[in-house]
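With one protein chain removed, the remaining protein chains of the complex are shown where they sit.
Chain nomenclature is as follows: A, B, C, D and E, assigned in order of appearance, with residue numbering initiated at 1 for each chain independently.
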Amino acid sequence: MSERYDRGLAILREHFGDRADALIENVGAVSPDFARINVEFPFGELYAREGLDQTQRELCALAGLTCLGHALPQLKLHVIGALQCGATEAQVLEVIIQMIAYAGFPAATNALLAAGEAINTWRAERSAEA
Amino acid sequence: MSERYDRGLAILREHFGDRADALIENVGAVSPDFARINVEFPFGELYAREGLDQTQRELCALAGLTCLGHALPQLKLHVIGALQCGATEAQVLEVIIQMIAYAGFPAATNALLAAGEAINTWRAERSAEA
Amino acid sequence: MSERYDRGLAILREHFGDRADALIENVGAVSPDFARINVEFPFGELYAREGLDQTQRELCALAGLTCLGHALPQLKLHVIGALQCGATEAQVLEVIIQMIAYAGFPAATNALLAAGEAINTWRAERSAEA
Amino acid sequence: MSERYDRGLAILREHFGDRADALIENVGAVSPDFARINVEFPFGELYAREGLDQTQRELCALAGLTCLGHALPQLKLHVIGALQCGATEAQVLEVIIQMIAYAGFPAATNALLAAGEAINTWRAERSAEA
Amino acid sequence: MSERYDRGLAILREHFGDRADALIENVGAVSPDFARINVEFPFGELYAREGLDQTQRELCALAGLTCLGHALPQLKLHVIGALQCGATEAQVLEVIIQMIAYAGFPAATNALLAAGEAINTWRAERSAEA
Partner (left out) sequence: MSERYDRGLAILREHFGDRADALIENVGAVSPDFARINVEFPFGELYAREGLDQTQRELCALAGLTCLGHALPQLKLHVIGALQCGATEAQVLEVIIQMIAYAGFPAATNALLAAGEAINTWRAERSAEA
């Protein structure tokens, strides 16, 4: 695999832990090329750039995903990513609350409920580890 | 006017300078109620909340507005807002580059070109002030 | 709570019955602030305005939600709201059929099927009450 | 032309006056088939249906078009259509204000400003006729 | 029923087999008019046109549905339609991979996973027939 792939995989695992490998496996079962591109380009190239730290990137990802409206699986994943990168639960919710202004209530409400599920999963995993 | 209005107006002016008053005037010429709500709710209520600082809020706004795709006037305004709140030009562009992953190239390209215009305006104003 | 909250809660219950409290509880379990804002702003402020009656507002809500495409839980809720406010089943479906022109068939079809579920729920509840 | 075409053309002219023929001409200059379909299907078929009166349909159109976000030329046209069908200026603005909740502020603000232009055009034409 | 209906039904069955009748039945259970329009207009009128063959139309449908983001049930159906009209599995996936550029990763990933399910269904049915 390419250097971009290795870099992307490292960032994916840093943000999402084992979920990174599950994502690659699920997508790769349909199209290995899509899975490879998904590692190399957004994570190996975009997230690997300087200029914003990974916590800022995750909060911006939550803002963008909330506004898309149709991206709840990705939003749940990036809630975990944001928490894993050091954002607080309050910051995660705060970004979604701010997005009410841009995305409207339906998109923001669906994002909030999805974030609630992801936060519960995160808490359960942390509690099991403790 | 309400306390929410005063708080919102203060935040609007802090982020956008004279553009805040121009926005209120333009919108208010069509609907004074819409203009009032636009000050009171997103700025007097959402942006007035704790949990994220105003620079983070502006970067998240840029992320969300890029993903909406149809919000270029607002995106230009929030580029000014981000710079006014202390974000660097590089951070503004970096958020838009990251959003390629979520919004796709057309939305991100249109956002980038709009941001370029706003940054030029900002530079010209700062240079005129100096 | 504020006057806006009380007014919003009254409108919510008038439109959605017990579902209003369930919505507030579900959203509030993740973020009490989001739940409060959801009562105060769209219902306590926007729906409390004059100029359109509540039946017209619910039909317009259905039109807008159909065009968003990603708002099926909210669409189901507002189908109940429209019927509760005096719209007929035929009017509810007619709005969605008209939106084919603006939203395209996929968004309109998904809205229609969601509306069908909500109408069945509504009928079952009315029949149980009788 | 078909019966659907004649019916659609009559409804288009009733809602939009001379703008109906201008629309057909502009679209027809690129594709006569698209122009014909645009008359026959949304207007000759959907708007010709019973169940909602033409004023209600125009208000629902404004709701939907505001939520699409990318449909400002169509929104301006339907503002004229709504006024022509008997809606008041206040109702037109009220629908857009309500859509803040669903479409978010950027889409609603852009719709409001476009509606303001259409209302000014409408007023100027009425004043010239008087 | 009209000539348009018969033509549309024939095209629907050619693309989707028994699923065509199931779709009409599901939609028709909520609104017989919507179901009729769904046969007559997109299939009896648009898909019946010359200028593109049915395989090209199905690939373009996949491109458009991927970019909508909120149309996964329709996307699954058109994956079957594309395969039924002679497109290869590789072409179906290739269109979705290309759309990463326009729709962004979340919409493209959700489309890819939905397409994977549809392809598995298609394979299972073909294998059961053999």
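For the reader, a short list of remarks on this structure follows.
Note that in this section a contact is a pair of C-beta atoms (placed from the backbone, for glycine too) under 8 Å apart; a residue touches a chain by one contact, two chains touch by 3 or more.
Since this is a predicted model, take the numbers as computed values, not measurements.
Within the full complex, the chain left out of the display is in contact with A, B, C, D, E. Note on the undisplayed chain: of the listed residues A:Ile11, A:Ile24 or A:Ile37, the one touching it is A:Ile37.
Within the complete assembly, D:Asn26 is the residue of D:Ser2, D:Asn26 or D:Asn120 that touches the hidden chain. The residue from E:Leu23, E:Leu72 or E:Val95 that touches the chain not shown here is E:Val95. As for the chain not pictured, it touches chain C at residues 67, 100-107. Residues 26-27, 29-31, 33-34, 37-38, 42, 65, 68-71, 73-74 are the ones on chain D that touch the missing chain. On the side of chain A, the interface with the absent chain consists of residues 33, 37, 41, 45, 49, using the contact rule stated above.
Definition applied: only the chains that are shown with their structure count from here on.
Following the contact convention of this document, B, C, E is the list of chains adjacent to both chain A and chain D.
Relative orientation of chain A with respect to chain E corresponds to a rotation of 120°, obtained by superposing CA atoms and rounded to a multiple of 5.
Greatest centre-to-centre distance from chain D is found for A, with centres as Cα means.
Taking B-C and C-D together, the chain pair joined by more C-beta contacts is C-D.
The geometric centre of chain B is 40 Å away from that of chain E, both derived from CA atoms.
If you average the Cα atoms of chain A and of chain C, the two centres end up 30 Å apart.
Touching two or more other chains at once are residues 33, 37, 41-42, 49, 65, 67-68, 71, 74, 100-103 of chain B.
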